[in-house]
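Only one protein chain is missing from this complex, and each of the others stays in its spot.
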Amino acid sequence: MTARAKSRIPVTKTPKVYIGGAFVRSESARTFKISGADGAFFANIPQCTRKDLRNAVEAAAKAGPGWAKRSPYNRAQILYRLAEMIEARIDELIGSLVRFGARREDAARGMSVCVDRLIHYAGWADKYEQLLGSVNPVATRHFNFTVTEPMGVVGVIAPDSPPLLGLISMVAPVIASGNTVVALASEKFPYPSILLGEMLATSDLPGGVVNLLTGLRRELVPTFATHAHIRAIYASAGAEERRALRLGAAASVKRVRFADEAGAAWLEDTAQGLDAIRGFVEFKTTWHPIGS
Amino acid sequence: MPPSTTPRGRARAGLIFGDLWDFDPAPETADPKLKERYDLFIDGRFVRPRSGRYFDSINPANERKLADIALAGTADVDAAYAAAARAFRPWAATPGRERGKYLFRIARLLQDRAREFAVAETMDGGKPIRESRDFDVPMAAAHFFYHAGWADKLEYVAPGRAVAPLGVVGQVIPWNFPLLMLAWKLAPALAMGNCVVLKPAETTSITALKLAEILQDAGLPPGVANFVTGAGETGALVMGHPGAAKVAFTGSTEVGKAIMRQLAGTDRRMTMELGGKAANIVFDDAPIDQAVEGIVDGIFFNQGHVCCAGSRLLVHEPVADRVISKLKDRIRVLRVGDPLDKNTDLGAINSKAQLATIRRLVAAGVREGAVLFQPPCRLPERGFYFPPTLFTNVTQSHRIAREEIFGPVLAILTFRTVDEAIEKANNTPYGLSAGVWTDKGSRILRMSTELKAGVVWANTFNRFDPSSPFGGYKESGFGREGGRQGLLDYSRRA
Partner (left out) sequence: MTPRSPHAAHARLLDEIGAVDCVGVEERVAKYMTRSIKKASKVWGLRMAVSMTDLTTLEGKDTPGKIESLCRKALHPHDDPAVPPVAAVCVYPSMVRHAKRWVGGSRVRVASVATAFPSGQTHYRTRLAEVRGAVADGADEVDMVINRGAFLSGDFSRVQDEIAGVVEACGAAALKVILEVSELETYDSIRAASFLAMGALRPGDFIKTSTGKTSLNATLGSNQVMIEAIRDFYLDTAVPIGMKPAGGIRTAKQSLQYLIAVKETLGDAWLTPRRYRFGATSLLNDLLRQIERERTGAYQAPYSFSEAAESY
């Protein structure tokens, strides 16, 4: 090592949240400090406000129609591309988990599952419709079919454990069907999601399809609950938060679904599949006469 | 005589819909076999309410009392849930093919007594006998028959997933299709192996309790289906009961939201089928006469007491005058009056309270400057009636274009472009249904994709089928009823 290298001060990264395809600080300019497992200061993380959440919802709503209109094949390839991006930078992600206390082999296993899970949902994107939709044999002279449609903007509230696998497991089925997402990353371990945002930005995912916020749950959950433009909530949440989310959801008849998985259960194949996709689609039935 | 010698041109010719050939009354005379008093149906038996209290069920066509209906209180709802809980394990363990046989039997027994049920439904709710006879009752039987066949095929309901019943399901249904809504709720729940505590609407409890007689005749095990009657308080007890694994509600958005708040602290599953303000969109290339008929079906079916009623007509400007003029001619020959008359097209408004709501909103429409049209028609002196009503000169901001009226009142708006039609149609917190009328196939598919509604009727309106999933987007609720999709909402992962 040269003397210069020895004395060099590393350039640290300013963590920013990923909203509408851009990296921004909180509009409030607030941050909260996080430290590594060794207790040393690591970085200031944006402490997003309800206004940031509102901006993220606007971005998600703007991106929604375009994303929903992409062909399922295209959405599938974009999800696959995202898996490629993560696989390529998997060591960095594992490192970010280890830095905040995860055991390396747990982190490595979790990240492999993340990549595999994205591929799982990439494969679903052009198949779920054939299983969830139907042609219905009505008794009258009509052709009647049911198709699914995305619900719109979905709010995802990720668990603390595992922070990244939980987040990806919740976001992937939601966007696979054409929804757009405003996600709140783990409050305890936000940094991996900041890295994920950087990978999303370099994947082919259009800006605004996934928006990743960091901040305090107690500040943001109430806005997730009551923002009427968020059409559905997918949350890993405790009893009190569940109640708050359901209460808020009542005002606009929002769909609310909670992740049952906790801890290691997220690693299992049972934590993925068609059910998760079905939870965030609407069913639309169309009738047309058959004749002349 | 019309001016037969007028030279061809833009002469104003009109049609005469008078009384040259007036129809004599044609009352349906089948005996509805009503009892003077209806008790609660709990654990397979009719039991008196613990409180001993009853309320009147009124025939809205003539304001006469039909029967005493039991008022269920906390103890009664507890008893119903307890009976359902006892019945659940053996019922869920009954092989699907055997559960299905009960449902098949119920369908058949209902068909046997179809006319009697139709008359009872019409007397209790005010809907025309033509509709209860040709729609409500046969469709209710069809729902039981359809779901009966699912009971032994549940492994096919959800690909890759084994399903199991949830337990006891609490259900509250509205007064607009009393028997049919009961069938929509009861049949899939039972087919899946759940037990049910159901509350009919307080103004229309009779056919549910008549159906209880059929459940007895069918030998359905006691406790599998329990019917408790009463008003909103009883409904809240049924929805809020800790014994419910799931609740399913059909009714107003306002009450649906209240239930969601009531249950916010629980992990109760829910299906909500709520209000609507559907747009019925007519393009200039539409089959106009059939569109007019669809508009009529859309808003005057069941006096407009239909959550998915096409209560907003969006008509393409080039054909607006023609459509409206044809619509006026069409509603001149609608027959309003005695619901039991086989020729009646619009019967009685379900209740005095609903009539007051309709009047209030119509008055608001007039006050806000919309132009009202009602054909001349003589309404009966007693009973609750409202003539078919059109409003023109309506804008998006009018109350009659935004609020669910739940009556025979159509708000007519116009549009110029496809995008404008889509925007106006979707400009509502509701999203239950929509109608599209055009001869252009690709436009139908585009509209069907863009309209935020759970049911899209293209070149038709207000059609229903047990195999066809029904339910809303946005504030019109969530969950589906009917078809494989609806059945799945009564299951959990095994």
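Chains here go by letter, A and B, matching the order in which they are written, and residues are numbered from 1 within each.
The rule we apply is simple: a residue touches a chain if its C-beta (ideal position, glycine included) is under 8 Å from a C-beta of that chain, and two chains touch if they have at least 3 such contacts.
This is a predicted model, so every value here is computed, not measured.
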Next item on the list: Would you mind spotting which of B:D285, B:E368 or B:E420 touches the chain that isn't drawn?
Entry: B:D285
Next item on the list: Consider the whole complex, including the chain that is not shown, and state which of B:P60, B:G125, B:G294 or B:G310 touches that chain.
Entry: B:G294
Notebook entry, point to check: Just one of B:R99, B:R113 or B:R130 touches the chain that is missing; which is it?
Noted result: B:R130
Checklist line | Hidden partner chain, residues of chain B it touches | finding: 1-6, 8-26, 130, 134, 285-291, 293-294, 325, 333, 342-343, 439, 459-460
Notebook entry, point to check: Since one chain has been left out of the picture, which residues of chain A touch it in the full complex?
Noted result: 140-142, 289-292
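One rule holds for everything that comes next: only the chains that are shown with their structure count from here on.
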Notebook entry, point to check: Where on chain A does chain B make contact in their complex?
Noted result: 131-132, 134, 136-140, 142, 144, 146, 149, 231, 242-244, 246-247, 249-253, 255, 258, 273-275, 282-289
Check: Which chain B residues qualify as touching chain A in the complex?
Finding: 142, 158-161, 253, 256-258, 260-261, 263-265, 267, 272, 274, 429, 444, 448-449, 453-460, 463, 465, 467-471, 473-478, 480, 483-485, 493
